[in-house]
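Below is one structure. I have some questions about it.
All protein chains but one are shown in place.
So that you can tell them apart, the chains are marked A and B in the order they are listed, and the count of residues begins at 1 in each.
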Amino acid sequence: MSGSDTFPLLARVGLSRSLHRVRLRRWLVSAVLVVGGFTMLLPELWVLVNSFEPSRMQFTLPPVWFTSHLTLASYRQLFDLIPFLMQLANSVAVTVAVVVGSSVVSVLAAYAFARLEFWGRDVLFVALLSGLMLPIQIAAIPEFIEVKYLGLLNSQLSLIFPALIQVFGIFLLREHFKTIPDELEEAARLEGAGELQILRLVVVPLSWPAIYATAIITAQYIWNDFFWPNLYITSASRMVAPLGLVTLQNAYQSGPVGAIFAGLSILVIPVAVFFVFVQRQLMEGLGFAGISR
Amino acid sequence: MDNPMDKKVSRRSVLGGSLKAAAALGAGSALFPVLEQRATAQNKPWSFVSDTTSTGKLTVAILGNAASNTVALKAFKAFQAQTGIITTPLFINVATWVDFFEQIETRLIAGVDIDTMNLATEGFRLFASKGVLAPLDTYIAQDKATVNAFYADMNQRTLAQFRQHAQIDGHTYYIPWGYNTMGIWYNRKTFKNGKVSEPSPDWTWDDFLAAATALTKAPNNWGMNLTIDVFQGIEPWIFTNGGQVLNSAWTSCVIDNPAAVEACAFARSLVAKKLAPSPGGTFNQFGSLGQGNLAMMGAGIWPWNYYVENGGGSDLAIVPWPKKVQQGSPVGLASFPILEGSKSKDEAWEFVKYSISESFQANEAVPIEGGMPMRISIANSKSFLKTLPPGAEYFTAALEYATPVVGVTNASAVEGDIDTTWQQILVGSISPSAGLAHLQSKANGELNVS
Partner (left out) sequence: MGQQGELTLPASRLRARQSRSSRARARRRAGMKAYLLVSPALVLFIAFIAVPVVGIVVFSFLQWDLLTPPKFAGLANFRMLFHDGELPQALFNSLLFDIMTTTLHIVIGMGLAIAVTSVRSRVVRYWARTAFVVPFLMSAGAVAVMWSYILSGSTGPFNYYLTRLGMSPPDWLASGTWALPSLVGVDVWQTVGITFIIFLVGLQTIPSVLYEAAAIDGVGAFQRFHYITLPMLSPATMVASITAFIGAFEIFTWPYVITSGGPGNATLTIMVYIFRVAFRNLELGYGAAVAIVNLLVLVALVLFGFALGRRWVHYERV
């Protein structure tokens, strides 16, 4: 007897009271989720509202949520005090460069690990896996020295090159590449295709969701990162935007609150809006990629 | 079924693809320096901030803050006009001297050329021990007359302290062009509206407490603000109660004395009674004082740049720190040393001479770094005092009783410990007596390490 047939039966049999309880519980849960979600977003809302207020109303108690005196003064102050536009460009450029670069690196390596046989393959892969569990900040000291002697200190490149190796991406893509049926590859080989062609014409087209998922995970990781920019970058015009805001806050005991709120709003709101629209594809990609952080 | 293999891949197309990628990468990496150039060429306060494009002969690192940078820029232009030496200021915006030193160290490590910089008493021994300061003896001998005339125009007590603490193995590493002592800034309008009479120059802790209590009104109006650091935070209270932080030879920490404990307890009571906001948070004291939400704050002359730039200074005045046992204040000397790695030492010496010249002292001392000019003739002149809020003359008067601020070799560790303990006391995590006892033993451990 299939389970799905029993529910209407049970309902008709008069378990309406427990269903009532279930419905009530679901309603409560919904309410909690709605209110909870709203509370989660409240901090950003507060920052956003404050960023448009004149300075005498900002960061005061009680907080001013509604006012007719809206102004862009804080935004103007932000761009006066730090080269924020340049910093935003740096953030975007670094993220894009790392995503594109590491995707290429990961795809090439994952393909070799997944579908080719070569001497030392498994040993190398296990060695690579060690990088997966290791939070690389532990090795910050020697890495700093390396970057210094490569002449990359205080350059955006210092944030890009070390980040091109994303072991997680190699791991994920290898898992996925292994699932590609051998017949397709053999067909391609019979036609005379070399490795790069197989990669480009067979493997990659079948793997876009996994590649997108890796790209999104990498993008979030780089965008979110504070440690490495803080360590390597000292010039304001080379900083990524969040680091610029942190240094603005540290400025001589009088961190200009309005400008900081403006910067925070610029960093948060467009990304949040973007996310609302691409949520479904993101979920699919992540679900496809399986469990990940 | 569309066989993807029908699309043949030619070697040329693979080559073409990689060329396109390389071109994109090249364009991208060429684009950013151009963008940077354009960004720094704009006439904004953070422009001219350049450890990326060193265009001039001289690079001067300044502990600035976002608000005061424009004011300091004008001063640099004056030096350039006078001497013809193209100078690139490098503004480093941090909250404390310790952070500033770290930033300098980081840049030196990264290979940035810095010729001279703000040096405060707090950091002198730290930098000297790392060998980054060049001795000035030969330059001083060259321009003996100028330097001696300057020394003669200094407060002689300060000169004696300078000779005691600022020379290592008989070498001189800096000439102090300016100084800061502590006073209380207050908003006259707030006092008037609160019907409290303005403080007199010899007011006491009790007078201060009465004023703060009368002028505090939750949730937005505070009587006083306390900062977590050695110079502005803990030392004025200790010194006005007759206490000490280090012994006079700076070889050991003696902060665990009853006067200091009492001073810390008094400061703690201000926070406990909610007359001052909880320290260490995000409180814009300059802005609040200007707007009248804060009645009093402790500082040297440096906030003046903020008010020149942002307004709000017209209602402000300055008085000496309230006394309990005696008048007291820390004093910190400001100078421009010459860095050992500098490739423009002669030009840097010109800058040093400029900093002790009368025109700099009168016109640029306060704007460039927020320090009072060392020359008594200038500091006491009416024309100079007219540019500052009423009461600035008390800063100069404080030189007669001020104690040099702590400036030992491992400043980061020792100052950090003092700051941490002070904050814990103010917040109530630890009692003043326990906190200072612990601090003394810890600091002594670190002093012996140095």
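To be clear about the criterion, a contact is a pair of C-beta atoms (placed from the backbone, for glycine too) under 8 Å apart; a residue touches a chain by one contact, two chains touch by 3 or more.
Owing to the predicted nature of the structure, the values given are computational and were not obtained by experimental measurement.
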| item | value |
| --- | --- |
| Sole residue of A:170, A:210 or A:236 that reaches the chain not shown, by the stated touch rule | A:170 |
| Given B:242, B:277 or B:390, the one touching the chain that is not displayed | B:277 |
| Of B:204, B:244, B:381 or B:420, the one touching the omitted chain in the full complex | B:420 |
| Touching residue (missing chain; options A:172, A:215 or A:241) | A:241 |
| Positions on subunit A where the hidden chain makes contact | 3-4, 6-7, 10, 26, 29-30, 32-34, 36-38, 40-41, 43-44, 46-47, 59, 61-63, 91, 104-106, 108-109, 111-113, 116-119, 121, 124, 127-128, 131, 133-146, 161-162, 164-165, 167, 170, 190-195, 197, 220, 223-227, 229-231, 240-243, 245-246, 249, 257, 260, 263-264, 267-268, 271-272, 275-276, 279, 283, 286-287, 290-293 |
| Chain not shown, touching residues in subunit B | 8-12, 102, 105-106, 108-109, 130-132, 219, 274, 277-283, 410, 412-413, 420-421, 423-424, 427, 429-430 |
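Keep in mind that, in the parts below, only the chains that are shown with their structure count from here on.
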| item | value |
| --- | --- |
| Geometric centre distance via CA averages, subunit B-subunit A, whole Å | 38 |
| Partner subunit A, residues of subunit B touching it in the complex | 3-5, 7, 9, 14, 28-29, 32, 35-36, 39-40, 44-46, 49-52, 63-68, 93-95, 99, 103, 106-107, 109-112, 219-220, 227, 282, 284-287, 291, 306 |
| In the complex with subunit B, residue positions of subunit A that touch it | 55-56, 59-62, 79-83, 85-86, 89-90, 93, 97, 148, 153-154, 156-157, 187-188, 191, 193, 196-197, 200-202, 205, 234-238, 247-257 |
